[in-house]
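To keep things clear, I will list the structure first and then write my remarks on it.
What you see is the complex with one protein chain gone and the rest in place.
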Amino acid sequence: MQHNKRKIFNDPIYGFVTIPYDIIYDIIEHPYFQRLRRIRQLGLTSMVYPGAYHTRFHHAIGAMHLAMEAMEVLKFKGHHISEEEQKAVAIAVLVHDIGHGPFSHALEHTMVDGISHEEISVLFMEKLNNVFNQKLSLAIKIFKNDYPKSFLHQLISSQLDVDRLDYLNRDSFYTGVSEGVIGVERIIKLLNVKNDQLVVDEKGVYSIEKFIVARRIMYWQVYLHKTVLAAEFLLIKILTRAKELAMQNVQLFCTPALQHFLYNKLNDKDFANNPLHLETFALLDDYDILTSIKVWTNHEDVVLSMLCNMMINRKLYRVEISKTPFSDEKIESYKNNFISQNNLSYAEKDYFVFTDVIENNAYNPKKDSIQILYKNGHTTDIGIASDQLNISSLSTPVKKYFLCYPKE
Amino acid sequence: MQHNKRKIFNDPIYGFVTIPYDIIYDIIEHPYFQRLRRIRQLGLTSMVYPGAYHTRFHHAIGAMHLAMEAMEVLKFKGHHISEEEQKAVAIAVLVHDIGHGPFSHALEHTMVDGISHEEISVLFMEKLNNVFNQKLSLAIKIFKNDYPKSFLHQLISSQLDVDRLDYLNRDSFYTGVSEGVIGVERIIKLLNVKNDQLVVDEKGVYSIEKFIVARRIMYWQVYLHKTVLAAEFLLIKILTRAKELAMQNVQLFCTPALQHFLYNKLNDKDFANNPLHLETFALLDDYDILTSIKVWTNHEDVVLSMLCNMMINRKLYRVEISKTPFSDEKIESYKNNFISQNNLSYAEKDYFVFTDVIENNAYNPKKDSIQILYKNGHTTDIGIASDQLNISSLSTPVKKYFLCYPKE
Amino acid sequence: MQHNKRKIFNDPIYGFVTIPYDIIYDIIEHPYFQRLRRIRQLGLTSMVYPGAYHTRFHHAIGAMHLAMEAMEVLKFKGHHISEEEQKAVAIAVLVHDIGHGPFSHALEHTMVDGISHEEISVLFMEKLNNVFNQKLSLAIKIFKNDYPKSFLHQLISSQLDVDRLDYLNRDSFYTGVSEGVIGVERIIKLLNVKNDQLVVDEKGVYSIEKFIVARRIMYWQVYLHKTVLAAEFLLIKILTRAKELAMQNVQLFCTPALQHFLYNKLNDKDFANNPLHLETFALLDDYDILTSIKVWTNHEDVVLSMLCNMMINRKLYRVEISKTPFSDEKIESYKNNFISQNNLSYAEKDYFVFTDVIENNAYNPKKDSIQILYKNGHTTDIGIASDQLNISSLSTPVKKYFLCYPKE
Partner (left out) sequence: MQHNKRKIFNDPIYGFVTIPYDIIYDIIEHPYFQRLRRIRQLGLTSMVYPGAYHTRFHHAIGAMHLAMEAMEVLKFKGHHISEEEQKAVAIAVLVHDIGHGPFSHALEHTMVDGISHEEISVLFMEKLNNVFNQKLSLAIKIFKNDYPKSFLHQLISSQLDVDRLDYLNRDSFYTGVSEGVIGVERIIKLLNVKNDQLVVDEKGVYSIEKFIVARRIMYWQVYLHKTVLAAEFLLIKILTRAKELAMQNVQLFCTPALQHFLYNKLNDKDFANNPLHLETFALLDDYDILTSIKVWTNHEDVVLSMLCNMMINRKLYRVEISKTPFSDEKIESYKNNFISQNNLSYAEKDYFVFTDVIENNAYNPKKDSIQILYKNGHTTDIGIASDQLNISSLSTPVKKYFLCYPKE
């Protein structure tokens, strides 16, 4: 008795991933989901870590796999999860990121206004729910936390959700930042439920500590790596300039989908009112963006072509970091120095010399609460359960100021 | 005393890769080499193995790293390699694939005529040699096997070259086909030189056997996987159709670089005579191809748009395999069946229903000769050294016939 | 609802191993099973591979873990396995090797006569069955293949049993012979049942090929490595000499348990008739043997002390290998050469110079039959399913002759 749609995927991290339900297979086959094959999980991070080309497609399937494993563990420990609930959680995890655009962060700052990728995800889910005869209804309910069993929602979205368990693991795997590797298998085996909350068995205190440290390392070594940020800032500047030119009706090489978002001003209400926007968004991926940037290296607008050349030939900004803000004088002097060497207007220099700030705390006791379950049935926050202060000290946020300017 | 250009790359496979020479850094920084960031090592294989997005950029650096390690081993074993020779081999390995276009196989069958990626690699090397003050001269000599020490060339190109050591390892890592993993570190530690030939110490017999088996597995599981082939055949059909339309002056969405190769008929002599072709080739990568295909899904030519939709939404050909050729009757009946359902001309059906053949032998004793060095100084071919017949039996070529046709 | 006895073991290979049933926990706690902590899986192999100190205790638990995983896979594929059956298989796998003595091979040739470790295993199982209120009855039935569902027995003992899946993997892990690593997870996910036989899904052909090759490599690189054999031959010679001296009532330092087997002549009937022998056997482990050998290095019998010194200070025999038998002349000349240097009697020289033969075939199509299950429901032997002849060629047995003699 073999199910036609119960395919097996190779996953370099988990070995094999089995498709557990027909509906999971059907969603994967849908063009909305296939699009995720063309959206990298880590955007421009490959500029620094040349292995980091993994996609949101692979991540979504990996997270779904972890969700299935986690639910098997919880069931083994005696917590009831019905077949329908298990299927719904698997679906919800699979599509949780389906609304991500290419280089979401950059895009949300430039092209689309006032609509987040989470909101677009919900729009896609609802469309898929129609396509597949309301088979996603329970999944959407759990995703939105509108279902009584909270711990199911927490598997999808919480401090210990399978989303971050997968992406931290996957990102450290593909970047090769082995300090970021977390013991996913162990953490999952130690998950438990107490008072309808997802908790971790006492035995897992050190695994959780290491998880928090690993996450923090991934932040500073990868997600907030200064050269990665330099590349992302550069992309924002490019798209900002392109949008600026488009608004002036300057002609730009574009794919049809990119043209739609470059030459129109769109916000959340537009998405809600006109299905064309969502359909066009479903056609937009990394390839539209990078191909256009490659062509723009020869655009007659000097600012745009300079920026695009910096991207394509990897002449990224030089970045200075400081724990305190950079003085206006310093910034001004860098700008002036840059202008003197390039024939640009004063306004245009902001594309090349600018400052920004990044903030991160490894553990936020308010929102990052992870509960440890003791053998006696009591639960305690990991910040207290950990016998050293280092967890709580991790909660002090760290601020870093960046000053970007071109390499000569 | 830290060298400015002696950067360290993260590599998920080898951990850290150190840039050993300034010239290596300079070549990596050059746009010709940066282009390899945008060319996947395994083309469309990610359609089947969703982790396989690694690039030729990463492979080239990995192979250079293995070359450095191999030369350290040989020097430890008492073989003289001068600093200049070592640098030249590192360079040659780094640029050995620089002439690869996007989806080389498909491209060479459709766009460019009579010029191989190896020839284009040499053209690029010579240009780089001019850019970098003849610093690549010795590398080119060794690459072309015009240098007395043959074993240096064999590190770059032979049955045991660092190219295949890296790609087999890297491809199995990223596809997750763990049966293809080879013990690279071990093989390299067992390399030796005898009579100016690269050989393997006696102790390595089993490692080499496993290497040959692993390579064979990679061929059937990955490189010649039927769905991978289906995707590659589809790409060839798409590009053939696009070229056909272009030759009829039908308008197609194109990046400038793709337009150059789609609307011109070019061969090896054109490349030799007009540097513009090489310069334009240097701008062509995976993004030009896939972006255009995505736009062509809406082209008015039914054949082109159907094929492109099959690619983008992963509705690949169904593939039948046989050890003997398919009968003309069978092929004809599939074609007729297809035509009856689609409003296409007879000639156009060849884009959708066709047969092809693939041949592979895991070990070709004529060209694949790997010599084992015994403690007494004698060398023997691995096919004889292996105490079982399985190596020699691996040399029987296997032929597989494919019949492709659309799903439903 | 947490089970007190559902402990978790750390396993460097599988991460965590969960104790699935209370009875499994109880058996593990029993002194018969705890004894396996003091018996190395690979005997003297650590003389060559210094990481190979893993025990039969760890292997038995690992194999039990794989059995549980395999049964989950089969159940997912729709094959019925009752809770009681699953428990019985887990038990049977756990205790399948419980009758192994220290350095079984050597022991069976010298101390105990006409009783194999399999027979002793059954004796132990029956005793445990009494201790634990007949809870092992079904396990013993399946172990002895007296139960209708053959595929359950095949999980315990067949070409694809979890015993060899675990030991091949574990032995390659701890020896560091990475060529022997097999894709256990993959093979298990591809197991299936057809006509009550354990089979492998079509997709697993290459995994099985690699498994057979890896097993062969483990045989030649580890199990039959000439220095490992030299150590094992040496142990047999030591125990033979000790037994010879004991039979002459020469006094030897001994633990009580070793004394029992050294100074008594015991065979299978003795074991059956007198429970004391089994109880004493349950006290015998690697420590008795090696400690005594260490003390015997100073024994007044020159043969014994010389042999023991060779073992303790790792001055193992030198070994010559040949594909044909060694001539009597050659052996005689080695013996004479040795005698001339040492003041030993003619009979005693056989302890130092001797020949032996070892035979191995990687795949025996008669007993090693592994069936591949095709999508159309047919099954075929792997030797036929494999599209190359190399599997069938692996079935040719390889004979190697050994000639052992002391280093100078």
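Going by the order they are written in, the chains are A, B and C; count residues from 1 in each one.
Here is the rule we go by: contacts are C-beta pairs under 8 Å (C-beta built on N, C-alpha and C of every residue); 3 or more make two chains touch, one makes a residue touch a chain.
Computed from a predicted structure; not experimentally measured.
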item	value
Hidden-chain contact residue, picked from the options A:81, A:112, A:188 or A:213	A:213
Selected from B:117, B:203, B:243 or B:399 as touching the chain missing from the view	B:203
Contact set of chain C toward the excluded chain (per top definition)	9-13, 15, 29, 31, 34, 37-38, 40, 46, 49-51, 53-55, 57-58, 61, 173-178, 253, 255-256, 283, 285, 287-288, 290-291, 294-295, 298, 312-314
Footprint left on chain A by the chain that the document does not show	178-179, 181, 183, 186, 206-207, 209-210, 213-214, 216-217, 220-221, 362, 387-391, 393-394, 396, 398
Residues of chain B in contact with the chain not shown	1-2, 8, 15-16, 18, 76-78, 183, 185-186, 189, 203, 375
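Just so we're on the same page, only the chains that are shown with their structure count from here on.
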item	value
Residue-number overlap at the chain B/chain C interface, same or different (half cut)	same
Chain separated most widely from chain B, comparing mean CA positions	C
Cα-centroid distance, chain A relative to chain C, in whole angstrom	50
Centroid distance [mean C-alpha coordinates] between chain C and chain B, Å	44
Contacts with two or more other chains, residues of chain B listed in rising order	178
